[in-house]
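Data first, discussion second: the structure below is written as structure tokens.
Partial complex: the chains shown occupy the same locations as in the complete assembly.
As written, the chains take the letters A and B, and residue 1 is the first residue of each chain.
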Amino acid sequence: MIKPPHATVPPGITTLADYEAAAQAHLPPEVWRHIQEGAGEERTLARNRAAFARWGFLPRAMADLRGGTTALSLFGRAHLAPLMLAPIAYQRLAHPDGELAVTRAAAALGAGMIASTLSSVSLEEIAHTARDASRQLGLAPSPLWFQLYLQPDRADSLALVRRAEAAGFEAIVLTVDAAIKPAGLSLPAGIEAANLKGMTRLRQTATAGGRIILGTALADAAPRWEDLEWLRATTRLPVLVKGMLLDEDARRAVEMGADGLILSNHGGRVLDGLPSPLDVLPGLREAIGTSLPVLIDSGIRSGADMAKAIALGTTAVLLGRPQMHALAVAGMAGAAHALHLLRTELEMTMAQLGCPTLADLTPRRLIRIHGEF
Amino acid sequence: MIKPPHATVPPGITTLADYEAAAQAHLPPEVWRHIQEGAGEERTLARNRAAFARWGFLPRAMADLRGGTTALSLFGRAHLAPLMLAPIAYQRLAHPDGELAVTRAAAALGAGMIASTLSSVSLEEIAHTARDASRQLGLAPSPLWFQLYLQPDRADSLALVRRAEAAGFEAIVLTVDAAIKPAGLSLPAGIEAANLKGMTRLRQTATAGGRIILGTALADAAPRWEDLEWLRATTRLPVLVKGMLLDEDARRAVEMGADGLILSNHGGRVLDGLPSPLDVLPGLREAIGTSLPVLIDSGIRSGADMAKAIALGTTAVLLGRPQMHALAVAGMAGAAHALHLLRTELEMTMAQLGCPTLADLTPRRLIRIHGEF
């Protein structure tokens, strides 16, 4: 028996881990596995969490906390906190309202959101819902970005960019990991890639000469640097590149005009063995300097995790799987509550560290933990 | 069914771990959880114990042990052993006699005690009971200190200091961690902060502009350096600062006239990710020299732990949660027995190490253990 989602936050939920623990009962087993699973032996999945555990805190005593705040500005837009909702495919798998519930939660909390190319609701409807929700609550619209998977046919990629621009999205996030997407969940009836109707798609098939992946159309269609060049020339919106981990690739993306980077290992879902974004962050910051926004996802589950990421150089963090957990448990109310929990934890952590602002979160507030793993 | 406390030490208890194992049956589940729990994922809680496990012993063979002793002098007062009872809030949660049972145990064993601002018995009654108990046993009074939480209203803080002076407390311990106290246990009927009747208190509430903690009265009231300056100027008693971990903060406290430091992460209860006091101790001793008393708490569970802390530079240790365990199991008899067990273990350890006095416990008697965790 799969439990229906609650209409409001159920009692006893005080952390994102509580949402994760509660979510399984609200989801079909194959959807639960799809949300939770990682590639291979799930070492990268585990590393995403362990990377945070390897950093501890060194608080300043008796610091003056008066006038503290978590606010920041990104591409000229005010954000209340360094926290955005990561792009996630097919959110209606977790709740009938899917992306629309998440969109309303983001609007209510003033949090940024990145809509996925593979959303189960069209990008136009997401943008419309976001504006409506902010207006009804009497709040300023919260930041809204669009995540782009390149399509085999460039005309289709271009159409997605133009639609996002027209709908009022404020930045394009080009995902470049997952060059080949592993075969995944069979989508249940009624759930589809709402943005891609009528577009060309590729699948792995038997080919002549015993070729499996390399040497087939699937590998030939993987994103290349020239695609970033094209995208940069195509739109006037800020372009962020999501899914790189190497310093040299980051430098090249910046040279080609990327406005920001999102370090990610795709939540450990694509290739087992990848390092955690948190682990590569300090070196990458050294390589590209501090002026460009660098966001990370993969493994953030608490305000303490956020504080660590920020102290190590990230501009803001993206929240992935926990969206699906909160959505499955309590729809829009759950997603909004999860965002509130994270912000409260971040503020409590900053207070205990003696850091009234994000700028006070520096590497000096952290200590590397050795020998406990 | 919650077992009532024993009147005397029950059979089979030979270590502090035995008291911990036995205590749960004597406590309501929510009190047990409150005593045991740590912040977040309880990594700091685990680290407090693991820090001791990472040090081993290197004994001197065939040392002359004749005339050995564990005695020391602190602020001009003789202590039989480098062991004090840490300040703990609301000890009547563990036993109807609460702080009074612990006070009598300390007097009987000649151990020092630090009464908490949040005691469930008034500081005057604790001081009175301590003197009475020593007199009845024909022993010299044991050392008695008062732990101070700054109150939102400075007049209230001042009143506490004056009452402690008047009641005969011999030092003031200013706690500076837990800048914001997390919401905790709801106190059962009949248990309250006996010292704070009629004083102003703050709680987290919804505020205008979506502020959560930072920018609210709660964060604004966190202890600042000027508060230490005020306290130092206010009392002639020795002032110790409890809850700092940074070398630079320790140096500043010393410069501002602190007479001693107590390194602590609040037993892992406030912010997950803090290092163990034992881990920061050697560096801090290097930073501030050897003349000032530096005590530590958090994680001491045996005489071997005490020997390690002393060899690394602590002057004496504070005993926290084990007080509550022994109290729950057997009240005053349990607390006295726990103190005796620790002293016996410390002496046995010193004998096996070839160290007849505390001064013989140096870093050369320790060896860092790598690669076992």
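By definition in this document, contacts are C-beta pairs under 8 Å (C-beta built on N, C-alpha and C of every residue); 3 or more make two chains touch, one makes a residue touch a chain.
What you are looking at is a predicted structure, and each value in this text was computed from that prediction instead of being measured.
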Legend entry - Whole-complex copies, counting every chain including the 2 in place: 4
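Please note the rule applied: only the chains that are shown with their structure count from here on.
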Legend entry - Size of the rotation, in steps of 5 degrees, that lays the CA trace of chain A over chain B: 90
Legend entry - Geometric centre distance via CA averages, chain B-chain A, whole Å: 43
Legend entry - Interface residues, chain A side, partner chain B - complex: 53, 55-70, 80, 110, 302, 304, 308, 340, 343-344, 347-354, 356, 367, 369, 371-373
Legend entry - Parts of chain B lying in touch with chain A, wherever the complex brings them together: 40-41, 43-44, 46-47, 50, 54, 176-180, 182, 210, 212-215, 219-220, 222-225, 227-228, 241, 243-246, 249, 253, 270-275, 370-371, 373
